[in-house]
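Every protein chain but one is kept in place in this view of the complex.
Letters A, B and C name the chains as they come in the text, with residue numbers starting at 1 for each one.
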Amino acid sequence: MSWPLAIGELHGIFRLLYGLLKDTGLPQPWLDTVTYIVLSVVVFGLLSVIALFLVWWERKIAGHIQQRFGPMRNGWHGWYQTIMDGLKLLQKEDVIISTRDKVVFFWAPVMCFVAAFLAYVVIPFGDGLIVADLNIGILYIMAVTTFTVISLLMAGWGSNNKYALLGGMRSAAQVVSYEVPMVASVLAIVVFVGSLSMVDIVKSQSGLVFNWFIFRFPFGPIAFITYIIAGTAEANRTPFDIPEAEQELVAGYNVEYSGMKFAMFFLAEFINMFTISAVAVTLFLGGWNGPFLPSWIWFVIKVLAIVLLLMLFRWTYPRLRVDQLMEFAWKFLVPVTFANLILAAWMKYAGWYW
Amino acid sequence: MGLIRKLPIYAEKIPGGAITTTTLEKVRQYSQACSLWYLLFGTACCAIELMCTGAARYDFDRLGMIFRATPRQSDLIICAGTITKKMGPRLRRLYDQMAEPRYVIAMGGCTVSGGPFYYDSYAVEKGINHIIPVDVYIPGCPPRPESLLEGCLTLQEKIKKQKLSDWQEK
Amino acid sequence: MTGDELKDYVARQFEGRMTLLDTGRFDPMYEVKVPDLLEVAKALRDDENLKFDFFCNLGGVDTGERFEAVYSIASTINKLRLDFKVMLPRDGAEIESVQEIWPGANWYEREIWELFGINVKNHGNLKRFLLPDDWDQGHPLRKDWDAPDFIRMPEL
Partner (left out) sequence: MGGLRTEEFIVNMGPQHPSTHGVCRLMLTMDGEKVVKIEPFIGYLHRAIEKICENRTYAQCVPIIDRFEYVTSMSCNQVFSLAAEKLAGIEVPERAEYLRVIMLELNRIASHLIFYGVTAMDLGALTPFLYGLREREMIIDLFEMTCGQRLTYNYIRIGGVSRDIPKEFVPQCRKAIETIRDKLNDYEGLLNENPIWLVRNKGVGYLAPDVAIAYGVSGPSLRASGVKYDLRRDDPYSIYDRFDFDVAVRYNGDCYDRYLVRLDEIKQSIRIVDQALDGLPEGPIRAKVSPNFKPPAGEVYSRIENSRGEMGAYILSDGSKKPFRVKLRGGSYNQLEVVPVIGVGGLIADLVAIFASLDVIMPEVDR
């Protein structure tokens, strides 16, 4: 059994951990297993903190856009507000409606939560800070992020509520449609790099800022913009937040969920947003590349910049209608991204790039 | 809720358990008080004042209060506006749909007693305490946003004093 | 057309069908007989010089001896307004629906049916809508209406 992780490339804390475990004299398969378990716990914890931070940040940004402050009461500018929210949601009664579909209702939030985390196996947080450098990295991300839609559909069906069902159906239609332009815009980069591995993609952008794919005219910026649009739709955020459109479907697919189950959906939404931004940074903004600062700080700064962009979208734009959303995906984004893909391939073939 | 209620009783038998339970109790009370998500429920005039309180000048979000559209995810009904006899059963239903622990603020004269519609009206419920239990009453027609904020702070104080053992077994 | 001209014109055109009631210095108030209602309404809407195309209001009144249905209509073209009323007996009160002339009258007719118990012929959708679905205490806007939990304001 071979692991895709090259231990020698491990960085900082991971290498330390590996070294410590090696001293205990465990046999190799056990050593790998324990390392991976610890790694996943670390990533899980990290992402939970990130999600909580993002919720707080979103509320602050919303507040400041709307000329108010957002949470102010808990700690400095309400920094532990979302922790309090989480603790409260833990204590809430878990309302189990009698007309639910037992299995589906229970597993939907779990699946949503798990699917949101799966992508982080292959996201490089920094130079060497990656759980597993799969050689099909980006393909893997595209595959697992689509799990979210199944969970939303499950939530819509299992709740036995018409609003939830409408929300679930909408999200299925939306995510499936936007998957196509998203993959097409990603493929433009993949064709260029010639590898699906996230690490390879980042490494091909090392050096000067002009090596970032966003600055590789003309296909880079086009792919970036289409990717961000499709990603916003993928993460179900305004202006594409029709699955949970508050004013139409009350709360959409999660209308019947309370307490921790709702918290899972809620956190998963923010983790998805982080995933979208992280992939965007990896593909277009040079990943961890940057001068002076440690690589992971560069990564976080870039990701937060993209997250900020998504948040600004949310608090500025109205919401699209469901048919306009589809039209936009199929009549505009798909042709544009495919043309872009052809352009990128041709440029690669002709060698017209620097 | 059974296990959570009995947990302190077991915990106190362990050395140091009492301190742990009191600290946990504090965290529990504090987290509930500081994160009151209210249901978007407004019927009449008070709803406009509720909107104003959520808006820039008064800003509910400072207290950690955000609105949720569905009762399942909200902790608090701010019952803003007249509740008529036709609306009464619906209010009850919304309350029933909420997850425990849940709180009710009766905002405005109409919800306290029927207010200006107490006399001569065949359609108005004379106080929502006939329908659902109320935690905080805010008089006024309509109450100013300041009164509403005061009411929410009062509710937070109330929650912070609430012990786990006070809860009724439902 | 000024108010007086309108008065003259209506008196000329609708002689016998609309009688001016003596209400002093206010806007003129006409009475229309129940059987004439539809025909007068149609004529008011279609008359070239009047064109009352806008339905303002329909209010029921319980005077104790009889019911009245008070129509207020207006013209968006000629900028006129006119009130007329129909007097109805207290028992078996029934008016013809004017929906085909002014579709906007629909809910107003439903309302007087519900709150006064005035039946509306050819309405098609007489369903309870202001009062609770299980209301069984009669027509609350009638003057003699009373209910156990109805508290009158005491005289000060």
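Details
Criterion: a residue touches a chain if its C-beta (ideal position, glycine included) is under 8 Å from a C-beta of that chain, and two chains touch if they have at least 3 such contacts.
Please read all numbers here as calculations on a predicted model, not as lab measurements.
The absent chain, not drawn in this view, touches the displayed chains A, B, C throughout the complex.
For the chain left out of this panel, the touching residue among B:21, B:43 or B:111 is B:43.
When the omitted chain is restored, the residue from A:124, A:239, A:259 or A:286 that touches it is A:239. Residue-level contact of chain C with the missing chain is found at 23-27, 29, 53-57, 59-63, 70, 72, 74, 76, 79, 81, 83, 102-107, 129-132, 140-141, 152-153. What chain B contributes to its contact with the hidden chain is residues 39-45, 47-49, 51-52, 55-57, 69, 71, 81-82, 84, 86-87, 90, 94, 116-117, 119-124, 141-142, 144. Against the chain not displayed here, chain A makes contact via residues 62, 65-68, 162-163, 166, 170, 238-239, 241-242, 245-250, 315-324.
Everything that follows uses one rule, which is that only the chains that are shown with their structure count from here on.
Chain A and chain C have centres, each the mean of its CA atoms, that are 63 Å apart. Averaging C-alpha coordinates per chain places the centre of chain A 35 Å away from that of chain B. Of all the residues in chain A, the ones that touch chain B in their complex are 59, 62-63, 66-74, 78, 81, 83-85, 87-88, 91-95, 246, 250-251, 254-259, 262. Of all residues in chain B, only 84-86, 118-120, 122-123 touch chain C in the complex they form. If you check the complex, the residues on chain C that touch chain B are 131-133, 137, 140, 145, 147, 150-153.
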